[in-house]
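With one protein chain held back, the other chains of the complex are shown just where they sit.
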Amino acid sequence: MGRKTGVREIGREFYSNTKTNPTMSKPTSNDGILATLAESPTSRRSFLRSASLTAVGGALVACGTGSAKTAASEKAATTAAPVAPESGQTGGTMGAHDTVKPAAAALSAADAMDAMHEKGIKAFPAKTAVYGNQLLEPKLVDGVKVYELTASDMQWETEPGKMVTAMAYNGQVPGPQIRVREGDRVRIVLKNQLKESTAIHFHGLEVPADQDGVPFITQPPVKPGASYTYEFTVPNAGSHMYHSHHNAAMQVGLGLLGAFIVEPKNKAKEPKVDQDIVFILNDGAHGYTFNGKSFPATQPIVAKLGQKIRIRYMNEGMMIHPMHLHGMHQTVIAKDGWDQPAPWKCDTLNIAPGERWDVIVNCTNPGTWAFHCHILPHAESQHGMFGMVTALVVQK
Amino acid sequence: MGRKTGVREIGREFYSNTKTNPTMSKPTSNDGILATLAESPTSRRSFLRSASLTAVGGALVACGTGSAKTAASEKAATTAAPVAPESGQTGGTMGAHDTVKPAAAALSAADAMDAMHEKGIKAFPAKTAVYGNQLLEPKLVDGVKVYELTASDMQWETEPGKMVTAMAYNGQVPGPQIRVREGDRVRIVLKNQLKESTAIHFHGLEVPADQDGVPFITQPPVKPGASYTYEFTVPNAGSHMYHSHHNAAMQVGLGLLGAFIVEPKNKAKEPKVDQDIVFILNDGAHGYTFNGKSFPATQPIVAKLGQKIRIRYMNEGMMIHPMHLHGMHQTVIAKDGWDQPAPWKCDTLNIAPGERWDVIVNCTNPGTWAFHCHILPHAESQHGMFGMVTALVVQK
Partner (left out) sequence: MGRKTGVREIGREFYSNTKTNPTMSKPTSNDGILATLAESPTSRRSFLRSASLTAVGGALVACGTGSAKTAASEKAATTAAPVAPESGQTGGTMGAHDTVKPAAAALSAADAMDAMHEKGIKAFPAKTAVYGNQLLEPKLVDGVKVYELTASDMQWETEPGKMVTAMAYNGQVPGPQIRVREGDRVRIVLKNQLKESTAIHFHGLEVPADQDGVPFITQPPVKPGASYTYEFTVPNAGSHMYHSHHNAAMQVGLGLLGAFIVEPKNKAKEPKVDQDIVFILNDGAHGYTFNGKSFPATQPIVAKLGQKIRIRYMNEGMMIHPMHLHGMHQTVIAKDGWDQPAPWKCDTLNIAPGERWDVIVNCTNPGTWAFHCHILPHAESQHGMFGMVTALVVQK
């Protein structure tokens, strides 16, 4: 369960799938990024400092110490009012308002609120012990890819020190990522260590009915202590999911879910991308999470300027989440694993429960970009950002 | 109000519209199915047994009696652990987990929960006395199709024995289905037997303003005991609705709603389908319902392998409902009665209040497929499936 600290780990889940999946062609374009990250300083704070002050034009600003200064501040200095001494700001863009002098009490309250906000952002990406959505390597048995998924009760850390009651596959929330190719023969062995029965539904995969995972319709429930084996030839490509289909409002809410990615047989149809990212939304008993973590413990996406990334959104929750990326648009290419008739662009993509949407982001705008659900109470409170917030860092 | 029991009735609302609507060409492709169903045993249990054990490859499994055995179980037997005696399962896919032996208490609790789940599924499709969405035959008066809709208070049975306070047109929730052709002259006579005023809005139809049904904007409210007549030439084809537009949050929530289907003048533009199914979602005071019924009283769609079915989703509720079909994808062809620029595929289609979406399902995958809203708390609790769950049965 242990996990090495440091920059190497940042974005690991995003890169690892293309690095390690034996069914995919050997990636080359990511190697540069990974090498760079590997050579970076190893503390999180160092990473952020490096990202904001050296590598990234508009990245995280060191604030609250009177040193805030942005490119705009210099450009705008001639039109801005002089510095408000009581605000503690020295940047040219900041100035006392010319007609109203705020009460000291208001400033003090504002400072207290801002300190909470700053603390959250400075903590990002906060380290937690275990991450979900790790690529699961199959065992090859007579040409069949065999995956073992053990469902068990556990405590899950959604952000540093916040432990929630969970049900997990292989100790991960989301469960380990399964990534196969269209036409592969796969066997999934479910072992049930829960205190209740369960079953796995392969959401989006057009498997034979007896592999569909719905207790009392297509199979018996898998009792505590029992195991059950699914086996099928992977029928259709795309971004799919696997999750419990028994007492599912609770079991999926508590973590029995994961990504089931199917590469198409004909790779020529796939967009060429530098990163292929699974982005699972949830909103149940664990709070508002991205890949099982809440801000500031969500993981950033780190890309190099000019890279093209693919994001596979999957909503395993009970609510819509309109995902808003700052700074760059998203080009929607597929819905539930099926190509859209024509790609279309947006900056805010509404993801409903059970849906998967694939988008391409061309990382053409350097900087650290907020990336969050635009139902604002899912992302921010008076105490600062929380829940469904992460960042896309585009490094120059 | 009486309704004959038996298989003939199952899916009747789905077939009847193409059978009996005088404005439609005589269907031929459904006759085979109807004949088969007519010859089937007449009890619901027999139907299920027949569907699951003879006609349908992966249909409902008889479980909990130690006889569960699926195709996969045999294939997978070599990799699965031996049977867990305490689980009562003998299928080759089930086995005791090799490291953890569950406590008897956990198994007992699991058995109790599973029994509730099984009971619900075994009860499906549970019979209720009256069904909504029955095709309403017009009277032809001087070339005008005349429909009478009487709004009244009633008790409505959403599942066996569960009576809810309702307002209904002609004693049905949803109200009777109106199915006409573009260019038809229609007259709708509303009779108000409610204790409050009402009015009918033809949602999606581009009627003249004075037929739009909004009290105090386009007409006076129709008082208790009064009647009101709408008349117009049907302007635009597609899947539309009629519903109250007076105190509508309550009146529509209580059942004053129905489908208003308009066949296009030019039938060449229509997809050729074997079944044309109206699927109305609601989530008000009656709970989570499909065509006025909650699982296990929802009605399955029964198709033959290779058939093509059209589903017309209509949301008359207050919440989104992302409709997930297992086993096969849905091809979206129209929104609110208007063709999409190009068809597109999905397995989970988000339907918002007031929207109608038309999809095609090619029934290529035999079996009994769960078909439900993917907001899981609308479909399942610890006590089993409920609410927005039905099945698509594809018979070999």
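Letters are used for the chains, namely A and B, taken in the order the chains are written, and counting of residues starts over at 1 for each.
Note that a residue touches a chain if its C-beta (ideal position, glycine included) is under 8 Å from a C-beta of that chain, and two chains touch if they have at least 3 such contacts.
In this text, all values refer to a predicted model and were calculated from it rather than measured experimentally.
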In the whole complex, of B:133, B:158 or B:247, the residue touching the missing chain would be B:247
Candidate in contact with the missing chain, chosen from B:228, B:260, B:313 or B:386 = B:228
Touching residues on chain A - with respect to the absent chain = 56-61, 63-64, 68, 70-73, 75-76, 79-81, 84, 86-89, 91, 93-103, 106-107, 109-111, 113-114, 117-118, 121-122, 320, 322, 324, 326-329, 341-348, 350, 365-370, 374-377, 379-382, 391
Considering the whole complex rather than only what is displayed, give the residues of chain B touching the chain that is not shown.
-> 141, 146, 150, 187, 189, 191-193, 195-197, 201, 203-204, 206-212, 214-232, 236, 245-250, 252-253, 318-320, 335-338, 340-342, 350, 352-356
